[in-house]
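A protein chain is absent from this complex, but the other protein chains hold their places.
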Amino acid sequence: MEFWVNQTFNGVSYAALLFLLGGGLTLIFGVMKIVNIAHGSFYLVGGYLGVALVAATGNFYLALLGAALAVAAGGVILERVFLRAVEGDDLRQMLLTMGIALFFQDACLLVWGGDPFNLRGPAYFAQSVKLGGFTFPILRLFMIAAAGVLFVVLWWFQEKTRAGAMVRAAIDNAEMTEALGINVPILKMAVFGLGAFLAGVAGVVGSAFMGIYPGLDFEILPYAFVVVIVGGMGSLSGAFVAALVLGLLDNFGKALFPEISYFTLFAPMAIVLAFRPTGLFGRA
Amino acid sequence: AAEKPPIKIGFIAPKTGNFAQFGLDMLNGFKLYLSEIDYMIAGRKVELIEEDEGATPANAVTKARKLIEHDKVQLMGGLLMAAAAYAVAPVVQEAGVPLVITVAASDDLTQRKASKYLARVSLTGGEHGHVAGDYAYRKLGWRKVAVIAMDYGWGHEVTGGFQRVFEELGGQVIQKIWTPVITTDFGPYVASLKPEADGILDVVTGAASIRLIGELRKAGVLDKKKVLAAGTATDETLLTALGDTALGVLTFLPWSQALDTPENKRFVERIKQVTKKDYVGFSGAINYGAAMWIAEAIRQVGGDVENKEKFFQTLRATEIKSSPRGPIKIDKYGHIIQNIYIRRVDKVGNLYQNTVIETYPSVSQFWKYNPEEYLKQPIYSRDNPPCRHC
Amino acid sequence: MDVAATRAPMRLVTGLAVALVILAGLAPVLPSYVVILMTEGLIYAIAAASLDLLLGFAGLASLGHSAFFAVGAYTTAILVTRHQASFGAALAASIVLAAVASAAIAILVLRATGIYFMMITLAVSLCAWGLAYRWVSLTGGDTGIVGIPRPRVPWVGLASGTLSFYYTVLALFVVCLALYLLLIWSPFGKTLVGIRDSESRMRVLGYNVFLHKAVALVVAGAFAGLAGSLYAYYNGFVGPSAVDLAHSMQFVLMVIVGGPGTLVGPLIGAFAITFLEKMVSVFTERWVMVLAAAYVVTALWAPRGMLGLLRAAR
Amino acid sequence: MLRVDDVHTYYGDSHILQGVSLEIPRAAIVGILGRNGAGKTTLVRSVMGFTPARRGRILFDEAEITRLRPYRIARLGLCVVSQGRQIFPSLDVAETLAVGARPKPDGWTVEKVYELFPPLRARAHHPAGRLSGGEQQMLAIGRSLMTNPSLLLLDEPTEGLSPLYIEAVGHVIRTLQQSGMSMLLVEQRLRFALLYADYVHIMSRGKIVHSSSPQELGRDADVRARYLGV
Partner (left out) sequence: MTGHAGDGGATPAVQCEGVTRWFGGLEAVSQVSLSLAAGERRAIIGPNGAGKTTLFRLISGEMPVTAGRVRLFGRDITTTPCHRRTQLGLGRTFQITNLFPTLSVLDNLVLAALGLGRTKFSMLRPLWTYPEPRARALETLDTVGLADKRDAIVRTLSHGEQRQIEMALALLTCPRVLLLDEPTAGLSPAESALMTRAIQQLDRSITILLIEHDMDVVFDIVSRITVLHLGRFFAEGSPAEVRQDPRVQEIYFGAGEVTAC
């Protein structure tokens, strides 16, 4: 019993981490149809900035906000200066984000050196709450909460504001969207900024959980993509379900059959894609 | 005497990518010694040509070719990744240039795939495993051990060496968990560690080690049991990030920043001036030693490195009585014989350190076994030795 | 025969012939490191051009192309180190096996189109890496397969020197180039472009779109296998890094940097990227930045790749 | 309301509009006729700012809009029903109608659009790209109406519609006109244009070659034969 409760909890919190990683990517991917290779870099920069800000201010939440806003600002600038110029060309956009990712990889190495950091959250992150005989580490609870908030923000953005639909319209047909009086350039900047913001949040929260070090950017990228791909491009609920399924699968896979732990993440992806090329919830 | 041209040494280490810091530490250590002797050995200037190992072995091979054919180096050093070392070795051997591996740890480089012009002054996984197995059985009194190890060469070899010695003494390895090299969440692995184990062998390195040890601490494993970890799991460069979580973890490695010898203290002082950091990584220390040893060999041939055969024979015969990590010499397969220390993570004042609590002097890569017989067995791997008590 | 239509191709052939003569004639006087890099450039050029058939011509943006490259490389590595296969046999086997592998993959991936195709081939790439990494008995796992000797070439003998191996690769490159040119000028090449523009229209015109795409994948796979085989000889070893995502990306980058759908562009792209990566690192530790800048600049200011840039300059 | 003054427009090097001038009074419907490739769509695109005129001026309510970005132009109260529908395939019908909506008292609402084109109501949550050709045309018209423009540019709004809906569109045009909206109506259906336009221009090779009232054009078989081929 304890095993199952603990492992389920672990699985859910891991799913939260996956969703944190993939959330911003889903947005940028689904709404703007950009394969954003630089997503991992946003995460990395967010994490490093978080470490620096925690050291400077001593307040985790201040650091979280500050780092995420800084990354968002960076994202806005990137969109405005670079991505705007290659609009509408999937491959060239990917190439550009790849270049940006390489740049940040090296820049972070230059600024923060190669030693790993551990982002220290508030002291209570190291503690656990006891509930009905089970213990739940607070850090993991916090991750779940963060993922929850993130989901709500994204859901609100896509469902309750017209902005999501506007951007999708703009991707389909920018001219016609403008002709409806929609300021497409600002909108794209905002969406990309939001995506970067989410990556920054993920970077700070993720660093509190697993530390931060060079190379992490390209290490987490496949995880972020797996969530988006399995869920179905642009489907928020898809990403949510995918994160949950993958989190639990990975967790129980590791715990029960450690032999297959290489495949717990990528095998489901291959299977899903073989039967539903558009992902679980994607529409063609 | 007529001015002789400089001795050219090529050095391949990662300068970009995930292991850039490692490469930088390697170079810092190596160059620290060279600068102490003003880049002059036996009256000849030394020219160090650095090349980036890059992210893939293919890169390292191209760089090695460049050093050989373009720069015409007389000796090649460095190499961090085992795969890169395996790939570079045949290329360098074919050209007849001596290769001194200063980090890459895979057993077979100096065992079943040993080659003529190759020497290694770092360490191997197997030899470390042997020491750990002995220590766990005799000193820690463990009888049942659970292993959690990274699923690649280093993990396999440390685990294999450990298991062989430990089980021959009478212990039992009752669980082996192989974790993918990139593992973001160790929670489930830690939760499934068998409770009946007397202790845990941890062969996870680098940043992942921070996560694993943190998880072991959170799950209470570290409060109940001892954890014996392969040295780089608590490398000095990780100590800040590890913080209090690692206190009490035992590790084994041929060096520690806290090693209390005059040579080491002097080295630590000097390297700190270079890096401006409180903590000195182990790769800096062993590369410093490597440079010492290479320089000594060159001195012994009077700077005549052009006579390849003689130079290389001298290189292999060279001994250093006192380096930061202790005495160094080379066995006839080209691998180093050196002390291995058992260390414990402690907090002294505001700083953490790996306190040396036990020394295994002059350890051979073959432990106490007969080399010829040892080499008849296949290399340690996931299933060798097989897990008979799992 | 339409004379006007042959004018541009003839110009292209002349240009290429001149370039080849330069490549062949210059090698003996160049520093050996440059020749080494030119060898690598030629090998990557074969691979990049094969990806261009898919990406630039058929509109199939494959992020898993390194899988076929790696099939060729591993085949050669295994045959040469364990079965002492001859150069010809290893080449042939690599080509055939890579083609077979891509035929098998084709069935899986061709259901998806557009950005989904990108994603599913990315998944293929991840899985292929897993195989190379974990199927230790076959691939040697992490350390890969080492000790592949340089090939013994008919009429030349052992191509162990930098120059003799370079000329061997160059000769094969010329053969590939000729085949590529014929292919893109052929009716089949035209159908690939049609598929890129509109699959549904192609079907209604009587084309078996799936078959054409599958054939394209197989042909591209075969060429990639050939390049992979040469790569194994070139490096003397093969490891999982030949299959990883970064390697696939590198192919894509070469194609885009050079200009997709132009065939010649990717050849230039392959050389440019190879030299950039290996040469700049000699001069500066910040070569990753230089590389990053190169990508960004090309993406931004060379709308049709470097080839387009050249045309615009004229 | 709209004044187009000696406009020249290019696609790259090709000079398409070669000095077009016309005027649309308030609450008037101005028809444009002409053979395929005459430059009608290009004129509409120039007014909307998609392909800004290289020479000449376009004034809307006395304000110059020649080189404004399309969304700025749209916010002044212009909207277009583009030729070839220009549907958003990844939006559904309801989203498409909502996305550009600029509500106005007594203006168009989703409900009114559904009343005008009942098939859209039944398909409210279908992806727009899956609609039939005619349904897409209805959606394109509805989408533009939702922005409640004061000047509507209609580029062949009846293409693909069945006679019944052509009539419905005709009625809407009348009602809109009565409520004070102006329209530029590009149309191939001569009869439709003659019935609804207050004034017609015929374009040929990027120039306006004939302007008259629809009645006059209806009588002038010669002009029709010369410029329209009927």
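All chains are identified by letter, namely A, B, C and D, in their written order; residue positions are counted from 1 within each chain.
In the analysis below, a contact is a pair of C-beta atoms (placed from the backbone, for glycine too) under 8 Å apart; a residue touches a chain by one contact, two chains touch by 3 or more.
Being a predicted model, the structure only gives us computed values, none of them experimental.
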Displayed chains contacted by the hidden chain, counting the whole assembly: C, D
Omitted-chain contact residue, chosen from D:Arg67, D:Arg191 or D:Arg219: D:Arg191
Full-complex contact with the absent chain, from D:Gly56, D:Gly107 or D:Gly170: D:Gly170
Interface with the unshown chain - residue positions in chain D: 11, 34-38, 41, 83-85, 119, 123, 130-138, 156, 159-167, 170, 188-192, 195, 228-230
Positions on chain C contacted by the hidden chain, ascending: 1-2, 5-6, 9, 179, 182-183, 185-191, 193-194, 196-198, 200-209, 215, 219
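We adopt the following convention: only the chains that are shown with their structure count from here on.
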Central chain (distance from its CA mean to the mean of all protein CA atoms): A
Distance from the mean Cα position of chain D to that of chain B, given in whole angstrom: 76
Separation of mean Cα positions, chain D and chain A [Å, integer]: 43
Approximate Å spacing (C-alpha centroids) for the pair chain A, chain C: 33
Sites on chain A at which at least two other chains make contact: 105-106, 262
Shared interface positions of chain D, touching two or more other chains: none
Residues of chain B that touch chain A when the two form their complex: 16-22, 24, 151, 177-180, 182-185, 187-189, 191-192, 206-207, 210-211, 214, 218, 237-238, 240-243
Chain C to chain A touching residues, read off their complex: 55, 61, 108, 111-112, 114-116, 118-120, 122-123, 126-127, 130, 133-134, 245-246, 249, 252-253, 256-257, 260, 286, 288-289, 291-296, 298-300
Parts of chain A lying in touch with chain B, wherever the complex brings them together: 3, 6-7, 10-11, 13-14, 17, 105-106, 109, 113-118, 120, 126, 128, 137, 140, 210-216, 219-220, 223, 250-252, 254-256, 258-259, 261-262
